[in-house]
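Only one protein chain is missing from this complex, and each of the others stays in its spot.
Chains: A, B and C, in written order; residue numbering restarts at 1 for each.
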Amino acid sequence: MAQAVRELEGPGLGGVVVFAGRVRPDRTRSGRVERLDYEAHRALAVAALRELETIARRRYGAERVVLWHRLGAVPVDEVSVIAGAATGHRAAAFDAARYLIEQLKATVPIWKGERSRPSRPRRRRPVGRGGRSAG
Amino acid sequence: MAQAVRELEGPGLGGVVVFAGRVRPDRTRSGRVERLDYEAHRALAVAALRELETIARRRYGAERVVLWHRLGAVPVDEVSVIAGAATGHRAAAFDAARYLIEQLKATVPIWKGERSRPSRPRRRRPVGRGGRSAG
Amino acid sequence: MSARVTVLLFATARQAAGTGRLRWPVPPAGLSARSLVRSLGERFPKLEPVMRTSRFVLNGSYLTGLARRVRPGDEFAVHPPYGGG
Partner (left out) sequence: MSARVTVLLFATARQAAGTGRLRWPVPPAGLSARSLVRSLGERFPKLEPVMRTSRFVLNGSYLTGLARRVRPGDEFAVHPPYGGG
């Protein structure tokens, strides 16, 4: 998040809004989430994120934009996604950041899988034994 | 802003939104803003900021809140105000942060004065000679 | 020294009066906020239009009208429209 803030600094930018989404320790049928495994259709996801940034610049006058998503294993309470915008004025920064995160969730080919015990990130096959509950 | 982010970290908080407002180098009748001098009715301002935090917690379920405002001289491009909220879910964090900054501007006894040349912060009398333009 | 109230002037009110703080003489029994505002406006003509768009604060509480009595030792603040952020 600190790096996102640095990328959003620049002369004349009066409003900066940064959203950070963290993995929550939700309860599930199999216990409590210990981490999420994110997978993506990588080439398409990267293109979609870049396109959202472009739209945010055009539609909200955002001069700087960040839209980042981690892939692979992300433990509970770590940040998985950041959406931020810097604009001349306050309201547009809120609107741009919100647009970015909501469009990301709806239109970018990234998926999460809940896991209750550790395994290697971004593997192609699910864990065969179903995972023991940690909670 | 990094410190604000740290204060908004905590277990189970899925969404964090941080707004930072920077001093913009606006053009004015006397040239270009070099810095803003913020003054406050201090006791009342502190109480009002704390009250807004309380309302944000209650109304939006924000579990952590930051609402900070610098006083005295703040040069162009530096951050003068930060409003942030951490909540279980995304939308409430956006709503809470936006509520905080908009209420701050409307209801907290803080004022800004534009200045185009340096002088001491939080002095009681305005500069007598009117200030030379820097732009 | 006669009975006085402390008057705090902020932002454009401070600029209009040329000071941010006054020790303002009042009768021993005090006076209404309305009378205080009127006398401040007479002493500082530039302050008068500023006070028309200002809120007033007596001992830390916002006034909703000008009927309240201001007594010696009270603190009376003039708040022009806020402009933080």
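Methods note: contacts are C-beta pairs under 8 Å (C-beta built on N, C-alpha and C of every residue); 3 or more make two chains touch, one makes a residue touch a chain.
Note that the structure is a prediction, hence the values are computed from the model and not measured.
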Checklist entry - Wait, the hidden chain, what does it touch out of the ones we have here? => result A
Checklist entry - Which of A:V65, A:V81 or A:A96 sits in contact with the chain that's absent? => result A:V81
Item to check | Omitted-chain contact residue, chosen from A:Q3, A:T28, A:T54 or A:T107 | outcome: A:T107
Next on the checklist: On chain A, where is the contact patch with the chain that was removed from view?
Outcome noted: 21, 38-41, 43-44, 47, 69, 80-81, 101, 104-113, 124-126
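Just so it is clear, only the chains that are shown with their structure count from here on.
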Item to check | Smallest count of steps, each to a touching chain, taking chain A to chain C | outcome: 2
Checklist outcome for this item: chain A to chain C, mean C-alpha position gap in Å, rounds to 52
Next on the checklist: Based only on mean CA positions, could you tell me how far chain A sits from chain B in angstrom?
Outcome noted: 26
Next on the checklist: Going by the contact rule already set, what residues in chain C reach two or more other chains?
Outcome noted: 85
Checklist entry - Which parts of chain B, given as residue numbers and ranges, touch two or more other chains? => result 21, 101
